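What follows is chain A.
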Amino acid sequence: MSEETGFINRKFSRRTFLKATGALGAAVALSGAHDTLLQKNVAKAAAAAPAEEKLIPTFCAMCGPSAGCGILAKVVDGKFVGIEPMPECPLNNGKNCPKAHAAPQWVYSPERLKYPMKRVGKKGEGKFQRITWDEAIKLIADKLLELKAKYGPESLGTVSPARRSYSEYIYRFLMTHGSPNYGHSGICAVQRMFVLSYTVGAVPSADWANADLILLWGKQPIYSGSSKGGVQSFLAAKERGAKIIAIKPTVESDVAKSDIWVPLRPGTDAALGLAMINVIINEKLYDAKFVEEWCYGFDQLKAHIQQYPPEWAEPITGVPAEQIKTVARMYATTPKAAIDVSNGPEHARAANDAIRCIGILMAITGHLDKKGCNVWPSASTMPSPRGVHLFDRYTQEWVDKLLGYELPPQFQPFIEGTSCSLYRLWNSVLGGEKYPVRAIIAPGSQSVASTRGTKRILQALEKLEFFVIVDVTRTSDMPWADVVIPVCTMYETDHPFEVSGNWIMARNRVIEPLGDYKSDYEFWLDLGTACGYGADWWNGDIKAHMDWRLEPLGMTYEELRTKYPRGRKYDPKPPEYEQYAKRFAAKSTRIDKGPYLPQGKVALYNTLFEAAGFTPMPVWRELPEGPTATPELLEKYPLLMSDYHTSRTYNAAWLRHVPYLREIEPYPYLQIHPDTAKARGINDGDWVKVESPHGWIKMKAQYYPGIRPDVVFALHGWWQGCKELGFEDFPLGDGGANTNNMYTTDPEKMYDPIITAMTSQTLVQVTKI
Partner candidate 1 sequence: MTDLRMTRRTFLKATGALGTVAAVGVGGRRLLQSQPLAKALAAQAEEVKIIPTYCHGCAATAVNCAVLVHVKDGKMVRIEGNPDAGNNWGVGSTSLCAKAHTAVQYEYSPNRILYPMKRTGAKGEGKFVRITWEEAMSTIVSKLKEAKEKYGPESYCHLVSEFYPPRDQVARRFLNLYGTPNYCECCLCHGPRYLAATVTIGFCSESTDDWNNSKLIVNWGSNCENSAVNQGQPHALLNAIANGVKYVDIRPMMDPLASKADQWIPIRPGTDCALALAILNVIIGEGLYDADFVRDWCYGFDRLAEHVKQYTPEWAAPITGIPADVIANLAREMATTKPMVIKTGNGVGDQQRDGTSAMAAICLIEAITGNLDVPGGNYAGDNMPSMIPLRNFMVETLLDRLPSDAYDKLLAPSYPRFLQKMPQVISPVGFHTPQSASYKVLEAVLTGKPYTPRVISAQQTSVLSQLRNPKMVSEALKKVDFFFVMDQYWSPAVDYADIVLPACSLYEHGHNSFFLGVKNRPDGTWIGMRNKVVEPMGESRSDWEFWLDLGARMGFAADMWGGDIERFMQEQLEPAGIKLEDLRNSPRGIFVKRTEPLPPREYRRYAQLFKNLPHGKVQCYNELIGGKPDADETGTLPYMPEYKGPPEGIAQTPDLAKEYPLIFSDVHAYRLDQHSSYTGLPYLRELQPYPWVKINPETAKKYGIGNGEWMKVESPHGWVKMVAEYFEGIPPDVLMSKRGWWQKCDELGLPGYSCLDGGSEVNVLYNGDREKFDKCSCQMAKQTLVRISKL
Partner candidate 2 sequence: MAKQYGFWIEIDRCVECYACEVACKAEHNVDLGIKWRRVTNVWSGSFPNVTFKTISLSCMHCEKPACEAVCPTGAIKKQPDTGAVTVDQTKCIGCHYCFFACPFGVPQYGKSGAMEKCNLCVERLAKGQEPKCVSTCPGNALHFGTMEELSKMAQEKAAKKLAASTQPSVIVSK
């Protein structure tokens, strides 16, 4: 700790408070179109006519994959104005993050799409004409059926980021239409679920409540939903005295509160993992009894790992060998130790290897399915609502028809059905794959901002025959859309229900839709019925559909809403531990439904991967461009760059247009170590040019002491402006702020060979503009 007294030094109070205010003051161009209440005087507000105020229990919808947090939406005179805590929801216990509080500005934003449109101008011109909801549905259905007749159903592809509550409706539509081509972005969750399933048979979670040591590996609990369990269990563990080791390239608030920071270079998690296994095996710190009884291929692993000692990993990861040994020993020798791995390691060529190492580390140390280690989810007494995914209709032909594999064909379908990499889908439009897709539907996904090779995506957009966008606000690739379908925000619809652990609650409508549109779910029901597949789509009857889903719980959707206004809680079953036989015999999702682990043991040596032509054991794969991968580039591009997936105020490529959020993070920042910046004459807040071998962007330098001096970091997904604060959109390609321009598109280097995870590391030069 610095020599100043404790954490607050005399300099802090007045000067830094002013400094922070000043930075924002200048940027505020107070444009006229401002409808917030001017006078903030309390007395004045009280004097106004007593407003008719309602509190409606429902769910926040401002962030990604997992279910929304419970909230009480405050409606005054019919206008959604804010939220209050709803403690009954176990996911967030009444707590909410900044995005939740900014929801009204998102719902009433001028950027909202209010009515269906069809393109009248040239592709990319962005000229549209308003049409009705039914006209739009019919237009899409006719086109899809026409293309199906001409080129076969597989001519349709869909693009989607991570799993959403409506993802299953997309799989169902593709199944009923006959196309296997579900394009997944390959940058979140699915990648690590696949690798862990084929290594330890499932995705065991870290038992935060009982662990004495937790490895926080590439996880950002504060960025990906600060109100959800992640932050609360982290702080509870700290207060209980548990030790936490943070393995991440930069210091966020959770790292600052951890006991050890392992400052590795982005994309090198596999090297670290391999070196840790090396230490644990060579120093005989592994659980010999567990390995002997429940692991397959230990001898092969032991021989294979000798090539990866900590001294080998140090120059690659940038982490001192001594620290690698300390972390490995601590993890192995602490009886109750868990690893909480998240999105970090999934953006690398050695992503599958990194995740395999983490699964192996859990197994050889015996930290599996034990209290305080990584455990299987405990069952619930709640009967699970019916899923929408027509899983039993997948056939081998269906898999063979797939355009381009995200996961190797032998392992398709996985939990998202048959999926191909989103990039390959666009590549097929340019003739780069087995056959081209003719139509793409993009529900809540902006490929141009969220996948690599922006230039190639723009070319494909020009060429694609039929492109449909389904979203709530204007998107970056809307100018190229043939049909734009607006849908409700989750505050304008009364379905579907949300499940959080052993608790289920119906969603309630907060306000009427602001334009001519329906919900995501109704869109798929309507389109499915319009295409003639009504039998599989309840003939468009959303109420019947919802009741069908709740049948296993013995109540209709309305009964759930009226009988349990604040949700219904079921008691959990007590957790079971060390059920290894059952755990390692888990059935897979493959066509043949065979077990994930053929030997019924942890796959230290993976025979299925070997049979599919991949390395049976985790190996090291260099970054596309990096200090040890391409030293020759260091002279021109001395710094290693990578990017975050989400942040405290934004999700992927969304929410930059929401004023209260944009105020907190107004510019696309490049986090750079103060010394590295000063060496280049760059001051805190200067605009800089960031150039890689593949493209260049403009960002604002942000002095960030908590980063390696040889690394710079940015948030991906920057394109959108914010009218209320006077910010314009950024160009999508070079010269903009979209980090996806910076990375390689060489198929040999841009993917992980097994799980098609897209790499996000490159070498750059940073110069003052």
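Throughout what follows, a residue touches a chain if its C-beta (ideal position, glycine included) is under 8 Å from a C-beta of that chain, and two chains touch if they have at least 3 such contacts; residues count from 1.
Here is how the candidates were picked: all candidates are chains of the complex that A comes from, given by their letters.
Just so it is clear, the model here is predicted, and its values are computed rather than measured.
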| item | value |
| --- | --- |
| Touch-positive candidate for chain A in this complex, from 1 or 2 | 2 |
| For the chain A and candidate 2 complex, residues of the former touching the latter | 1-2, 4, 7-9, 12-14, 16-18, 20-21, 24-25, 27-28, 30, 34, 36-46, 81-85, 92, 94-102, 104, 222, 226-227, 231-232, 234-235, 238, 241, 251-257, 261, 263, 648-649, 659-661, 663-664, 673, 705-709, 724-725 |
